[in-house]
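If you scroll down you'll find the structure; I have some questions about it.
Only one protein chain is missing; all other protein chains are in place.
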Amino acid sequence: MREYVVRKYVWTCSLIVIAIVWLVFTGYPLIFLAQGSLKERFFESGIWELPKHFAFSNYAKIFASGLLYRYFINSIMIVFISVFLIVLLSSMASYIFTRIQFPGKRLLFILFVSGLMIPIHSTLIPVYIFTNKIGIYDTIWALIGPYVAWNLPLTIFILTAFMQDLPKELDDAAAIDGCSPIGIYWRIVLPLCKPAIVALTMLNFIFCWNEFLYALILVSSPESRTVPLGIYTYQGQFWGNISLVMTVVMVGVLPMLVVYAFLKKQVIRGMTFTGLKG
Amino acid sequence: MTSIKRAKLITGILFMTPSLVIYSLYMIIPVPYALYLSFFRWNGISPKILVEISNWGRILVDSVFRKSLLNSIYIGVACIFLQVPLGLFIALLLVAKHLKGKKVFQTVYVIPLLLSAVAVGILWKFYLDPTFGVVNNFLLTVGLPNLRRPWLGDTSTALFAVIVVEVWQFAPLYMLIFGAALSEVPQHLYEAAVIDGASSLECFWHITIPLIRGVYITATTIALVGSIKMFDLVWVMTEGGPSRATELMATYMYKQTFHRLEFGYGATIGVALFGIAFGLGILWLRLMKHSVLSGQKV
Partner (left out) sequence: MIGKRIGKRLVSMLVIIGGVLLLLVGSSSVALSKKVITFWYIEPEPFATMIEDSIKRFEEANPDVDIKGVQYPHQQYKTKIRVVLAAGNPPDIWFLWGDEGVRPYIEAGMVHDITDLVHEMDAMETGVPIYDYFLPTAWDLVTQKGRIWGMPGCMITFCVFTYNKSLFNRYGVTIPETYSELKSLIVKLQQAGLEHPVALANKAKWAGLYWLAMISLRLGGIDLWEKVRSRDASFTNPVFVKTFEENQELVRMGAFSEGFQGLDWDAGQDRALMYTEKAALALYDNDLPDYMVTEAGTEFFEKVDVFPFPRIVGGKGDPNTGYGTPGAHFFHVSKTCPYLKEAVEFIPYLSDRIAIEERLRYGRVLPVKGIEDLLVKYPRAANIYDLFFGFGRVLANLDVIFFLPEMGDEIMDVSQDVLGLEITPEEAVKRLDEAITAAYGPLRK
């Protein structure tokens, strides 16, 4: 009995030690970031010391310097619209993939999924030219198209796997009752996919919010910029002021942290659905 | 055509078209465009010069491309054999019965995932600074000054450093994936096995592993494909240097296009990248005997 207790104790301790090691490895860089952002000058105090005085002025400087609010609004609008469209369009496409037979279905599916493998820089010039041609360059609408298109592959991939596993009996029952395919989609399948949809909404939110390259290419005036682009521009303006750069990074990260704090459960569920099915 | 069939046809077209349209405009068209460009020499300004397959001939003998391909594969392999298993390990850690404070650990562990690649790159650039960064100062403080390195400045450590950062950011993703998968494994299987006298290790090997196999394969596929086209993180930290120690196919493509003004050759690299990612993805799945669409073993 004694031996068992000792073994359990040793086991528990080792677990905690390992968990803490990983915690430090994961978390210390973030502490470092926060610490640096509060220093007046990056090298004024040693690595292990707290800043001489907490330079909240760094944060004040960032928030005061202009269009941060505009960037936030732009990002929110773009991301909300994009995510809404991604989820809607993907669910529709996945529904067709799983419920309706047609020739070339497999090929079409592979076509969508292979989008995961396209390197983003290959698309820059054609997308830029196209965006210009239809006259939406430098507006928030310019980004919605690419954001939706880029996230369709993964979302369709996952939703298809999920819908596949839903019992078909409900569909058949509804069909017998005279429900149209669209009705089945709206009333039966979609509600059943709720957990996956909520999760994918979160996942796509994170992808779209942090996206940078398309924002750089398709937007130029400050009024249309998104938050990541704004951060990078701030970084470009404040260059060698390392503390200020860290502050900027912190400010950029904060929205995600806030969203995460509120919707912890959903976010974690969102992440897990990437691999669960299939 | 019966009315049901017609309804299905209409629904099918209605539902598929929007996705197809947007996808085609932004994703499908660029790939053939890149292929088209790969047969030309173009600096982005003057008219294109047709060079037929000479870009492709060039890429076959290009030692820098080979290096970038190798580097990309290193990272892919590291992701498969380091990131994913590490994620699994942490997931197992978190479901272990005797661990306290799981929620706290899990919360912090997930945070790196929420950051954008650019933010992570900037953060770690300073973290790894040879003089002011935490890593070297830590080694100094604990009495291991000889282990200090200019992590991002030395060709022998740069790729390793990049891999560590990549693991830092994405291992939590796999932790979550496996966490969910593990929670779906029916408890009664373990209970039955324990009654039959199975040790923890045997439980793990014969129950856990087989049941999360599908997930493991999907996870490694995503890791592999994603790491092949990695760009953001490396670019912010090293720009593919020093001296191409961390050159990946994506960074090489970028440089050829925007620094050397070789849009044609850059497009060639892009197409090659796509082809390789695609090929490796299919190969890996075939290897694991797994069918994507039907979600079962082939």
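Labels for the chains are A and B, by order of writing; each one numbers its residues from 1.
Please note the rule applied: a contact is a pair of C-beta atoms (placed from the backbone, for glycine too) under 8 Å apart; a residue touches a chain by one contact, two chains touch by 3 or more.
Worth saying up front: this structure is predicted, and the values here are computed from it rather than measured.
**Student:** Please identify which of the visible chains the hidden chain touches across the whole complex.
**Tutor:** Those shown chains that the absent chain touches are A, B.
**Student:** Using the touch definition up top, pick the residue from B:I22, B:L69, B:V84 or B:A158 that touches the left-out chain.
**Tutor:** Spelled out, the listed residue whose C-beta touches the missing chain is B:A158.
**Student:** Given the full complex, what residues of chain B touch the hidden partner chain?
**Tutor:** 43-46, 122, 125-126, 128-132, 149-155, 158, 238-239, 241-243, 255, 257-263
**Student:** Tell me where the left-out chain touches chain A, residue by residue.
**Tutor:** Contacting residues on chain A, toward the hidden partner: 41-43, 76-77, 80-81, 83-84, 124-125, 128-129, 132, 137, 139-141, 191, 194, 197-198, 201, 216-217, 220-223, 232-233, 235-242, 245.
Operating definition for what follows: only the chains that are shown with their structure count from here on.
**Student:** Determine the centre-to-centre distance between chain A and chain B, using the mean Cα coordinates as centres, and give it in whole Å.
**Tutor:** So the centroids are 15 Å from each other.
**Student:** Touching residues of chain A toward chain B in the complex: what are they?
**Tutor:** 8, 11-12, 15-16, 18-19, 22-23, 25-30, 32-33, 36, 42-43, 46-48, 89-90, 92-93, 95-97, 100, 102, 106, 108-109, 111-123, 125-127, 130, 145-146, 148-150, 152-153, 156-157, 160-161, 164-165, 175, 180-182, 185, 206, 209-213, 228, 231-232, 235, 242, 245-246, 249, 252-253, 256-257, 260, 264, 267-269, 271-278
**Student:** What part of chain B is in contact with chain A in the complex they form?
**Tutor:** Residues of chain B touching chain A: 4, 7-8, 11-12, 14-16, 18-20, 22-23, 25-31, 33-34, 90, 93-94, 96, 98-101, 105-119, 122-124, 126-127, 132-134, 137, 141, 168, 172-174, 176-177, 179-181, 184, 214-215, 218-219, 222, 225-226, 228-229, 231-232, 249-250, 253-254, 257, 263, 266-267, 270-271, 273-274, 277-278, 281, 292-295.
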